[in-house]
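Worksheet for the structure shown next.
Only one protein chain is missing from this complex, and each of the others stays in its spot.
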Amino acid sequence: MKKLINDPKAVVVESVEGFGLAHADLVTVHPDPIFIMRKDAPVAGKVGLVSGGGSGHEPLHAGYVGTGMLDAAVPGAVFTSPTPDQILPATLAVNSGAGVVHIVKNYTGDVLNFEMAAELAQAEGVDVRTVLVNDDVAVEDSLYTAGRRGVGGTVLVEKIAGAAAERGDALDAVAGVGQRVNANVRTMGVALAACTVPHAGVPSFELSDSEIEIGIGIHGEPGRHRIPMENADGITDRLLEPVLADLKLSRGEKVLLFVNGMGGTPLSELYIVFRHAVKVLGEAGLSVERSLVGNYITALEMQGCSISVLHLDDEMTELWDAPVHTAALRWGA
Amino acid sequence: MKKLINDPKAVVVESVEGFGLAHADLVTVHPDPIFIMRKDAPVAGKVGLVSGGGSGHEPLHAGYVGTGMLDAAVPGAVFTSPTPDQILPATLAVNSGAGVVHIVKNYTGDVLNFEMAAELAQAEGVDVRTVLVNDDVAVEDSLYTAGRRGVGGTVLVEKIAGAAAERGDALDAVAGVGQRVNANVRTMGVALAACTVPHAGVPSFELSDSEIEIGIGIHGEPGRHRIPMENADGITDRLLEPVLADLKLSRGEKVLLFVNGMGGTPLSELYIVFRHAVKVLGEAGLSVERSLVGNYITALEMQGCSISVLHLDDEMTELWDAPVHTAALRWGA
Amino acid sequence: MSAGLDSRWAISWLRAAAEVVADHRIDLSELDRAIGDGDHGENLDRGFSAIVEKLAVETPQTPGAVFKLAAMALMSKVGGAAGPLYGTAFLRAATASGDAAELDPALLAAALTAARDGVVARGKAAAGDKTMVDAWSPAAAAAAAAVAAGDGVVEVLEAAAAAAEAGAVATDPLTARKGRASYLGERSAGHRDPGAASSALILRAAADAANQPAAGRPGGDAA
Partner (left out) sequence: MSAGLDSRWAISWLRAAAEVVADHRIDLSELDRAIGDGDHGENLDRGFSAIVEKLAVETPQTPGAVFKLAAMALMSKVGGAAGPLYGTAFLRAATASGDAAELDPALLAAALTAARDGVVARGKAAAGDKTMVDAWSPAAAAAAAAVAAGDGVVEVLEAAAAAAEAGAVATDPLTARKGRASYLGERSAGHRDPGAASSALILRAAADAANQPAAGRPGGDAA
């Protein structure tokens, strides 16, 4: 394992410190317990948005703290959910009195820790709503599992709910639009090569030179199945097929197409995937109204990508277009 | 080699097609000969900016086409400079009559091909100036080599010269500020692991699990020397030492610090490097006024980073802050 | 002399648990690497080390207060699924223990049952889902049975530990239906659940601590 790190145990703290130095105009870093807060939080009258989860998915979540998106990001250890004693003070700090929305990816650890923090915050008089993100169609049978995982759709939920909060929507409305985004987005990922967690020192799984893992999550946990390596168009077909099957859209509907890199795949390859995905969606009669291509929710240096399709309505489109100014996503502000 | 590609020979064309689809609001893709052009080019009265080079460095250069930066980007095959018959029509297309600046990274192939294109453009009556970027301090003895290579500084030259052109500076002034940026920026890179060129199919060089290559370029060409793996702070020290030795700044001077990922290194690690670099610069009495951290000029999926330090003056700072709206760099617009 | 366990026992239990978790840190993470994300040993070690650190500066005077301290440390330091689950277990055990200076067999069994109920309430897993519930459920049941049979505290803890160990072993053939391992579906069968394994280790440490004369059961002749 070769990584640009010092002590594996200090990865999150040092990285967040560096992030704070680079983006001091946007955020303040609360050192202990560690969380990243929008510089001007709490914003008077605005619903606060808090997200978080294991580290290793950068720029998620710290990169989305700022105007029009999150008020706070709570980073756990690499691929390990944060604890209530981080989430609670972050929640209290961003509460302006209008309440706080927790955006939580559906992993048992994240769900339980945010749930405890929410209970504690409620006990301190802060109104908390939770948007659970579970867009990963790779998990087939939710009845016999912890349910679908939260993956690429998280970025879209954070952007759109963030815009709703910024324009002054009330607590239930912000949570509601976040839930609506989640209900309308599906994602499927693929890994070409695994990543290595710093404190583990060995790759999370082994893939031979000729295999890929379809339905990968964002922690190097296994996917649906392994198949022999295919070309980009073939892989794109395989990722879109379950996404579209699950979304069940009619011809003429509008979508946002999000091709996300897992961290170790060149941007040029993501555009090759995007190109074919546009074609496939076009053939399905769908209109790609908005798009996003890049490394937005990663799994360290994993090679691979995910494709998310969000069924847009006018309000979501308007909120997507609304100004955002964060370290990793910026327009109109 | 596992890559999200179809035919290795079609990588550039398909990727640029995807890019054009994703950013149709910003650019037009000219298919054959291939180049990417700002949608509203030629902009009346504005000096045109054209850059280009081998592909594989994405988001460079196509990602910097747009308001306040480039008017056209000319992509060669992966790691191979483009040809005059691409550069010439791009140059003609963006010329509004105010002349065109070529921003060229100092590699023999790039220099010669841009030179020929410039001669041909001049012959067609277009005034062309060239800004040669050669910021890489890894090349020690320019007398006996093709000279220092153009690396990280290229992004800063494109941004700042782009802003000068956008505000209406004349041809010589735009080229002049670009040359001033180049004269004031130094860069040094490191590779932890090599990248694989699609049509080659094998890594460009071999590094053992315990070695790193200091002074790496952006094509997997060799650096200054190999050393045993070190921690992030140690590597940062090693990169900054020759950069600062060459820049010879006095205490109290203002700099822009740019930590660039080579493509396969997680963002979190770049922030760890940034954190220590800020410390080192602070100890040297320098004031980090502006910064940039991320994958802005890459070498496919190479693992590693480069550190650039630009000695800022007031005009460069103002031009850096000026609005920019491109696929990969955006603020104020 | 009494047949109950006081705060000294609770403290030596948690210290012994910290030691056993540290000793099995790598094994537990290995179990988790097979069907989860490979951090379970690391996570628990972080939490139990924090308990030991807290105990170096505070000396709670009742078992309930010790459990509360443990709960807060685990919740704030472990993260992942295990943090809230173990945290809730100890918090419920603290509540069940109240401010009793000593836990008699009945109170001890009640505390274990409360802990088990806490895990179930928090994680919503049923028995057989291949989670730590498969260690805690038989443990709580065995403790209750021992109390019904008139056993003393050591026997109650011995019964709980043995049941937890058997429960952990019994997770091997199961298919996970909760937690990260559930994503593996049938591929999770054939591996031991890491949380059940750590639960067995921790409950065994409780019994061992009760067996040591110095550790809160003066004399050790009772029961």
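The chains carry the letters A, B and C, assigned in the order they are written, with residues numbered from 1 in each.
The criterion applied here is as follows: contacts are C-beta pairs under 8 Å (C-beta built on N, C-alpha and C of every residue); 3 or more make two chains touch, one makes a residue touch a chain.
What you see is a predicted model; the values in this text were computed from it and never measured.
**Student:** Can you list the shown chains that the absent chain is in touch with?
**Tutor:** Per the contact definition above, the missing chain touches B.
**Student:** From the list B:13, B:36, B:139 or B:188, which touches the chain that is not on show?
**Tutor:** B:139
**Student:** From the list B:63, B:82, B:150 or B:294, which touches the chain that is not on show?
**Tutor:** In the complete complex, the chain left out is touched by residue B:82.
**Student:** Looking at B:108, B:122 or B:208, which residue reaches the missing chain?
**Tutor:** Checking the options B:108, B:122 or B:208, the one contacting the hidden chain is B:108.
**Student:** Of the residues B:127, B:221, B:246 or B:289, which one touches the chain left out of the display?
**Tutor:** Within the whole complex, the residue contacting the unshown chain is B:221.
**Student:** For subunit B, which residues reach the chain that was dropped from this view?
**Tutor:** 33, 76-77, 79-85, 107-109, 112-113, 115-116, 139, 141, 144-146, 149, 197, 199-200, 204, 217, 219-222
Going forward, only the chains that are shown with their structure count from here on.
**Student:** Which two chains have the most C-beta pairs in contact?
**Tutor:** A-B
**Student:** Provide the C-alpha centroid distance between subunit A and subunit C, rounded to the nearest whole angstrom.
**Tutor:** 34
**Student:** Per the centroid of Cα atoms for each chain, what is the distance between subunit B and subunit C, given in Å?
**Tutor:** 57
**Student:** How many Å are there between the centre of subunit A and the centre of subunit B, using C-alpha atoms for each centre?
**Tutor:** Each chain reduced to its C-alpha mean, subunit A and subunit B end up 29 Å apart.
**Student:** At least two partner chains per residue is the criterion; list those residues in subunit A.
**Tutor:** Residues: none.
**Student:** Counting only residues that touch at least 2 other chains, which ones in subunit C make the list?
**Tutor:** Subunit C, residues with two or more chain partners: not present.
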